[in-house]
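Supplied in structure tokens, the structure appears directly below.
Below is a slice of the complex: some chains, not all, each in place.
Letters A and B name the chains as they come in the text, with residue numbers starting at 1 for each one.
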Amino acid sequence: MAGSTLGTLFRVTNFGESHGPAIGCVVDGCPPGLELSAADIQPDLDRRRPGTSRHVTQRQEEDRVEILSGVFEGRTTGTPIGLLIRNTDQRSKDYANLLDTFRPGHADYTYLHKYGLRDPRGGGRASARLTAPTVAAAAIAKKWLKLRHGTSFVGHLSQIGEIVVPFEGLEHIESNPFFAANASDIARIEAYVDQLRKDGDSCGARVDVAARGVPVGLGDPLYDKLDADIAFAMMGLNAVKGVEIGAGFASVAQRGKTHGDELTPEGFLSNNAGGVLGGISTGQDLLVSIAIKPTSSIRSPRRSIDLAGEATVVETHGRHDPCVGIRAAPIAEALLALVVMDHVLLQRAQCGDVRVATPPIPARAP
Amino acid sequence: MAGSTLGTLFRVTNFGESHGPAIGCVVDGCPPGLELSAADIQPDLDRRRPGTSRHVTQRQEEDRVEILSGVFEGRTTGTPIGLLIRNTDQRSKDYANLLDTFRPGHADYTYLHKYGLRDPRGGGRASARLTAPTVAAAAIAKKWLKLRHGTSFVGHLSQIGEIVVPFEGLEHIESNPFFAANASDIARIEAYVDQLRKDGDSCGARVDVAARGVPVGLGDPLYDKLDADIAFAMMGLNAVKGVEIGAGFASVAQRGKTHGDELTPEGFLSNNAGGVLGGISTGQDLLVSIAIKPTSSIRSPRRSIDLAGEATVVETHGRHDPCVGIRAAPIAEALLALVVMDHVLLQRAQCGDVRVATPPIPARAP
């Protein structure tokens, strides 16, 4: 898990910048024999694509994925799968003025002091655009997990700025531009985001993501816990400042009599654990929630310094999402899928022979 | 970062169970020439040791660390440092009855289904006792970071159950049995915990931990961000269900105009980022907050199943912490120190030649 590679056995190595020639990744360790074509990957890429509504960046990227290797006659061969997405709509001129200063809340400052130079075009490597290869790689994991274990992943926007989005059903998620599990409040959210744009401002968001049909037994006790790897993957997503599993921060004020999920032959009676006990999956749904900070590139003047260290004022133009949380649900699903996939392979490596006399109880009691 | 090893270049490989002969770790990759003896490690072990007040488990463990290797004539040689802590107070009989059932909220169930068998003595590998080797390893990192970069780490209990602990100053932390940065509310907390024990119940906690004097430039853009590694390490600590960096979940309802920390020649004007932008350290304090769930082993009857899958009732006796958050502050410091140490080495590996014309601004404006 060093640098630009995610995972131990199902490994994704990511490359690219927002305005370079191309972005992509290498997916190493995929089981052989899986039917795979670009058509399996494209739908997830389309879900996270920019320019699909007025509420997100208007950059037009087709995000057409090309499979460069690892597939023969429609099946994975077990060798690395190279995935390539060409950048087509780079308007680098928008960013020319940014090279002399640092946007508050942006990676400009840290990149310069880490590397001594930086690619300012569209945020360079720090752009949310780099989540596209992650999503593409995860589409492969999701397909395999669905076929092999019946596992599915679903994420949705549960709060945007001050608006807590009431949960009305997962069936609404794909019917609005926010990935909200809600139908009643969409107009209110649209008005809120429209106002943000007018104000030259941005806001944060909360996204909930779940995995259903997760095998029991994934994860190591210490240090490589399933929830630790989930936290790593989620906190690694652009703009994320917090991660919760199950009851999360609500656990702080809970009592032990309430928190511990009771077991019955018919299933668990609750899921405060969020599907993980002692770092190992229980078979219940994995429940993850992430906090996403407001976009740092906003059309409002902010205090900053220039390259010489002198005080200045910076204001960002160009195309930006007013709330990166709007497009985050498919990406959070992808990250969760990659972690689960990796642990499924790790688990059968070490414990492929394990047989337990009594089978696991159902994921949840009726 | 697979299995029982934490870190890429400064690597800690942990072994042991609560009631086995010994626990310990191997610290690999320590820079050579550091003055080191057991006396550098013992104080941190003593801080997290059980049995030091009536509010924690009464298990009596001296936690005496022995350095087995990697030190010659009082200095680290650059080769692996073996650290050994013998278990001395194992009362395994307390746990004999636990082998037939599963404590709600405990790892009993997941261990069995992962491994096909489990060590029930004192929680086995899932015991909080296994944080001792982590703390011991981190004492080495803390010493090196202090000498080389002036970095320091401090954690404190900021909430226990329903009680939010007002911050009154870091100087109070070592003067009460809770690692609270507070002097006025200690009696109230003591009464609260006493009542919990009487009720056979437990509660959660929030612990805040900070690193001061962190070099700018630590962390990789993607995926191996500094905050991602912090989240991995913290979520990997027993009972942790949530991790925040900087403003954390408060970011959700913030606006961009508020959240982005402005820069001036005299320093940053705020620290909503918690010391990390784009996955890379800013040089400001690293600010981390963790949610700890209530202890699952409680003296109250709970519904569960037995090994045959039949319904039963389980009640835990033996020695347990009513709130594992009470002893968590030194451990959270340790985990943060290990992550920072690893990234300092990673940074000089890749960017050891980088020179920036204008030096970093101060960590905070006056």
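Methods note: contacts are C-beta pairs under 8 Å (C-beta built on N, C-alpha and C of every residue); 3 or more make two chains touch, one makes a residue touch a chain.
All values reported here derive from a predicted model rather than from experimental measurement.
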Task: Number of copies constituting the complete assembly, 2 shown - done: 4
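Convention: only the chains that are shown with their structure count from here on.
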- [ ] Indicate the whole-number Å distance between the mean C-alpha point of chain A and the mean C-alpha point of chain B.
- [x] 26
- [ ] Would you pull the chain B residues touching chain A in the complex into a rising list?
- [x] 1-6, 8, 14, 102-107, 109-116, 125-126, 130, 159, 161-162, 196, 201-206, 216-225, 227-236, 238, 241-265, 269, 272-274, 276-283, 291-296, 298, 300, 302-305, 307-311, 346-347, 351, 354-361
